[in-house]
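A single protein chain has been omitted; all remaining protein chains appear in their positions.
Per-chain numbering from 1; labels A, B and C assigned in written order.
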């Protein structure tokens, strides 16, 4: 079996952690039982470019239970859990191509290693596989017959990229935007990113959040999750936004809203989660307070201009793992976490299993949907079908032991009537 | 001039209050200035069936400034501010047909009084005017030539009714669902209903919210606004829902979620805001704690089965204005606020001017949109055009003195590109 | 029977409201039952200088049930509920000397009317009765034999005054500082003042709190209650303090802390609750934003320099009840609520019955304590005895249906041992 991982001897710790995740993903467990019985993915190769974490391992086992061959590469050079990778290869026989800290060249080699398996379905987290395929195809280096039947995409960032591709009329096969499932983005982005971003900052710095001025760039689902949790930990939160609607929501939610140039003068901690490039840049570094902590929770490490920061500094030192101290020429100290890569995966363990449970149930069920609808879907970016969303929500509630009401017959009729008024 | 109001002598207090609202609606003020210059509604009659409050008065003055003749009736028998009505008629020359506490027959007479003016545009809040027109039309009692060019609808409840009408293929002219503007439902429903519901309960009961178990039926935009503010006042909040997705959000937001039958056993205060009928009914009253307070914030007074409550009671007494005490046969006391009509308008003053500022700017601009697009819109329920939404948000931020960032050229390009990845 | 009230015809509404309060004060109800049986206050005259509200009425009925003759005057010229006063006189035979809006001269005449009854115990709320007695005594106008056996004091402000008196060695008889009971200041000041201040602002202005910058002067028990509820309603809260410890707590609780001069530049709403004089003064008015709302929740109307404000203004008008608009010479508008008197009592109904239930149970039990300990207490300011505090807490929990644990024998022993360690 081909693979490329860091260290085989880590498999024991990896398996232990995978088993811990297995106990915490009850929705995926129900899907796995169903897949085991019905083998809906029989004969299919699934190429997954995801963060190589224990939760991804549980998804891989679920797909495998459904009959698929699964091959995995990392969706981020810094998020791979090497122990999980080792266990996947040696305990579960799943080829993995991922080494924590791999460079960009190796990163794309690994994507190509997965493509060498000729997957019918790919799962993406940031759209790097899909864009690799498209680039190669338009360069004449990818044969049409090997194009996947369809792909899923996990992130806001990836979906933005894919809609651009669709808009240009260049999309080659159907995409299921798993990110846009309600049971994904309303939960994973908000509660998952919220908690794990705080978690990453705490593990990296052990800094007291209470009493800090905590600035969040963006007020989308991820960023508002971060803002709320930071406030919940006692921070005074400032929001920077470019969209007037979201900015207004932030104001009404009780946050201070101001342009980045103003906010950075006050901030003790700065987190970006916008999906855009150079959000924090040289003009901002110049205005910051001494000892500011900066981190990114957006998918790509482009939100903070780390190159610019380097140029403005007279001294750069990694003072502890994943904390790099830049001493600017104005003598202010800036602490950058995880090189500006996503702090929740780099400094903590990423989203908790409980929330990935829902996101990955959407992945597994969307994967089956692509297989079942082979040839019937257009070259478009699709939403996750509503029946999948509803199913995931119901299974999750059940797993939490929460019961809810159902509408009476009279209530259903009332909602469908336009005649009954005052 | 025709009109039907309670008491002319109230005009002084009414004018005073309208002037107070005028100082607090800066977005509508900007719209009004524009309308004054350009007279986009010249020659148009606008029939408005809205809560007759000071904010509605400011909207009416805005439409009038745009050249329209405006005629008003109430959209709820219990929400009319008689002083505002008096001032509108005698200070501003706007015909009003609304008397607080009018019965249902009078309520519909007033709607017909407005229709007698043959409005080209109607503004609705609950869809009673639109449904009256449709019922009369299909009964052969409303001439086609007098059908409005279009109508707006302010509420979730009304939009649900109108989508039913559209679905049945019976919609006679285009509707702009003002409720569905982001700058309306994300703000008015959430922050406006949230605050004013608490306000209504406080004015009616002066009850300490801190330490109560506060049950909210629904977790839509209105109900989650109520839940958040109740929590903000120190209550322990329980949510009842029928939609698994919303129920799951409530759980993740930290609320207890359970079926109504369980929740009513624990609740000290119960508020409904679902848009549906008989949400709280006999089977629930039987389980309630002594001294429970019940109120409704949904549009219609159908959410609480007050008739059923009456039947179960051995004693009923209005112990103070808008607080009716039912002593059940099991000796438990139930305090019903405002007869189950919307507590925020009946017991307090409805949404604050600051939030109606946005909703009614949407109304005014949608009204102009209908006039400008005369004959070009289909018989459909339309969203508010995005340019209106954006405009309202920007004006509101400006009025609050909040500045936000704009994307750089590089950032805009990045968002449109699919090629740049890891 | 002597009395001085506004209007006898208001008694019906007053009684209705007193009955409503009676249903909501379960702790006092239990005390009343006990007092009825044991008549611990037989033959005693109690002179109460309290806000004349329905809750005070329930306290008066409790003392009367204990055998006392009760006489009441107002502790604030603007907080009297004239209907409650009417009912107390004509339904319950309790002499009341209080007219809402009375001037300062009349206010002190009413205090003297109460003293004419020669009370053995006085209840004070701001220490005006005690200070009147002391001033008269030291001026040779109050006979020693008529000095009360003891007095209670309800407020932080009053206790500060009385400790000054004690420190100067001039205190003439024992004081029970009801304010300092845990079951008083931790609840009444924090939850009661917090809610009722928001309530007062809402009733006076109907302003949307969400999205405002809400400045609170002080971070004592009252002011932090206000801050928390304002935040709960969606405001962005700024704290001004003079005590470094409290300021630091405010910072760690996530609030912005800054000097008043900075804060007033940003505030949309300003509330004072410090117990001190001229907290907001000319130098501050000059810096305020247009349309700022100012209110006071401290006991006395000295916290806002209303005279200074008047002098800086070119126009002053009461634009609606209890809202006075000052147009400064710089054209900024300042809205002052209730003339700077306590906004919760002037614009709303004061503390909810549920929280006064605890404070006034302390009053009633302290009153009995003074009678029982006649001649045995020194001329000091005493805390409420701990057994009273514990009793009130237990009764309140029981009335809320909340059960708690008790320590096991082993646990009690463990807490008393110093030997058991790691």
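We take it that contacts are C-beta pairs under 8 Å (C-beta built on N, C-alpha and C of every residue); 3 or more make two chains touch, one makes a residue touch a chain.
It should be emphasised that the depicted structure is a prediction, and the values quoted were computed from it without experimental measurement.
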| item | value |
| --- | --- |
| Chains in view that touch the one left out, judged over the entire complex | A, B, C |
| Contact partner of the left-out chain, one of B:236, B:399 or B:417 | B:236 |
| Sole residue of A:116, A:208 or A:420 that reaches the chain not shown, by the stated touch rule | A:208 |
| Where the missing chain touches chain C, by residue | 75-77, 104, 107, 126-128, 131-132, 134-135, 160-162, 164-165, 168, 182-183, 186-187, 190-191, 240-245, 247-249, 251-252, 257-260, 262, 275-279, 300, 302, 389-390, 393-394, 396-397, 400, 402-408, 410-411, 414-422 |
| For chain B, residues in touch with the removed chain | 210-211, 231, 234-236, 251-256 |
| Where the unshown chain meets chain A, residue by residue | 16-17, 19-20, 23-24, 191-192, 194-195, 198-199, 202-203, 206-211, 229, 231-234, 289, 291, 319-320, 323, 333, 348-349, 351-355, 400-401 |
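Here is the rule we use: only the chains that are shown with their structure count from here on.
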| item | value |
| --- | --- |
| Most central chain, judged by mean C-alpha position against the global CA mean | B |
| Chain located farthest away, centre of chain C as origin (C-alpha) | A |
| Distance between chain centroids, defined by C-alpha means - chain A, chain B (Å) | 38 |
| Inter-chain centre distance, chain A versus chain C - centres from mean C-alpha coordinates, in Å | 53 |
| Overlap residues in chain B, where contacts from two or more other chains coincide | 191, 400 |
